[in-house]
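Quick one: the structure is below, questions incoming.
Some chains omitted; the rest stay in position.
Chain lettering (A and B) follows the sequence in which the chains are written, and residue indices restart at 1 in each chain.
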Amino acid sequence: MQLMKASWMEVEDYLRTSKAVLIPIGSVEQHGPNGLLGTDALCPELIAHRAAQQAKMLVGPTFNVGCAQHHLAFAGSITLRPSTMIAAIQDWTASLRRHGFERIYWLNGHGGNIATINAAFAEVYAEMSFQSHAPAQDLYMKLQNWWQLPGVAELCKELYPIGDGMHATASEVAVTYAGYPEAQKQVDMSPRIAPMGEIRHAHAYRQTFADGRIGSDPSQATVEGGERIIQLAAKSLLADFQTFSV
Amino acid sequence: MQLMKASWMEVEDYLRTSKAVLIPIGSVEQHGPNGLLGTDALCPELIAHRAAQQAKMLVGPTFNVGCAQHHLAFAGSITLRPSTMIAAIQDWTASLRRHGFERIYWLNGHGGNIATINAAFAEVYAEMSFQSHAPAQDLYMKLQNWWQLPGVAELCKELYPIGDGMHATASEVAVTYAGYPEAQKQVDMSPRIAPMGEIRHAHAYRQTFADGRIGSDPSQATVEGGERIIQLAAKSLLADFQTFSV
C-alpha cells in the first residue's frame, strides 16, 4: 500500500496488524551525462512500490531531497544541510510515532545520506535516552541501502562486471530506465570509465569528476538490466521488511 | 521538463534561456474518508507535469511534506514543524540559486502551507536585505495556490456547486482521481456535507471534524471532473509561469 494514495482510514486499518512502515529516502543530484537527477530518490521508490504490490507493506512518501552538497557544481542538484535533514527526519518520525508506528524502515538510495540518517536516528533516540523511564512507545529505526539488499550487489556485478562504478553507476541508471523508459538518454561517455577519487566540497568535486560520474560507465544501463535489479531487490526487500516488522 | 528525470546537462541547457523553475509544494495529510493522504502534493504535481508537457517549463522535485500539524490525529498524516520547513525551503532555494535560477515559482497545494512558505520567503530575503549592497544575483519568489489560478475556482464551483468545501474538497479529490484512477475509493459520507469550523491543534481538529473533512462532500469527485480541472489549471499555470519567467 502506498500511503500517498491511501486514505487515513486505510492506514488506520493497516495499523491494526502492523506497526511498521517503509520510507524511501534519496537525493536530487547529478548522475552523470545520461543519469537522471532524481536517480537516488527514484530507485528506492521504484523498488519499494514494486515490493508493495506483492505483499502487505506500507510505503510512505519519498523523502526526496537529501545530502548532496558535493554535487552543487552541477546544475539541478539540490541539497539540505545535514542539520536541516536531521530536523526533518525528527519531524517525520514524530508524526509516524503519533499514529502508533514503532518500526520505521528507511530504504536509502544515496551513499551521501548514510551519515546524516544515522545522526538523525541518534538525535531521535537521544530524546528517549535522556529520560530515566523507559519509553511508553518503543521505536526501531533501520537504515537499509537498496544496493546492499541480499543478492543485489551480486546481480549488479553480473550485469555490469566492468564499470558499474561508485556514482552514476550503471545499475542505478538501469533501475531508473526500467522505471521510466521514456527518460533514457544516449550519451557517449568520455572517458568510457570515469575516474575514482575522494569527495569533499562541490568545487573540488567538479575538478576531480568532470562530468559527475565516479568510476562508472553508465552507458551500459538498459531497461532489461534495471528490471532484473528491481525484481530481485523488491523480493529481498519484502523478506527483510517482514523480518523487521515483528 | 521534469528535473527529476532530466540530466544535469539538460538543466544546464535550460538555464541558457530561462532562469525560472517551478516547485510543486504540498502536504501529506488526511483528506477525509475517500481522499488520498497525498492529495495536496499530488494536485500541484499533476498540474505542473501536465503543463510541462505543453511548453518549456522546468518542474523541480515535489516538496511533499509540509505543515499538517492539525491533521496529526488522523493516521498517516505527516508534518514538518514550521521552523524545519523554513530551513528546508532556505536550502532548496540556496541550491537552485547556486545554479543560476533567479525566479522560483512555488505551486502550492495546501492552505496550511501558505503562512510558512511566506515566512520562508522573508527568511531568505532577509539575508539579502541585511546587506547594504544590492545582491549580485537577484531573486523572485512566487507562491501560487493551484486553486487560485485564473478560472479554476469558477470551474470547481461549476462542477461542484454544493459541498466543494474547504478541506478534502470535491475538486482536489477529483484531481487526484484523474491522476490516479486506481486509487478511487467509494465511501458514503455522513453527514453528506461536513461541518465548518476553526483550526487549531490536532486534538481539537478531530473533535470538530470527525472524519477529517471541512465543509465538503467529496463523494462527488470523478475522474472526468478532475481531468477538466487539471486541463484548465495547467493552461492557466503555463500563462502565469510565462509571465513570471521574464
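Note that a residue touches a chain if its C-beta (ideal position, glycine included) is under 8 Å from a C-beta of that chain, and two chains touch if they have at least 3 such contacts.
Please read these numbers as outputs of a predicted model, since none were measured by experiment.
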Copy count for the complete homomeric assembly [2 present here]: 6
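Note that only the chains that are shown with their structure count from here on.
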Centre-to-centre distance between chain B and chain A (centres being mean Cα positions), rounded to whole Å: 24
Of all residues in chain A, those that touch chain B in their complex: 3-12, 15, 28, 30-38, 41-42, 60-62, 64-65, 68, 72, 74-81, 83-84, 87-88, 90-92, 95-96, 98-100, 176, 180, 182-183, 185, 187, 212
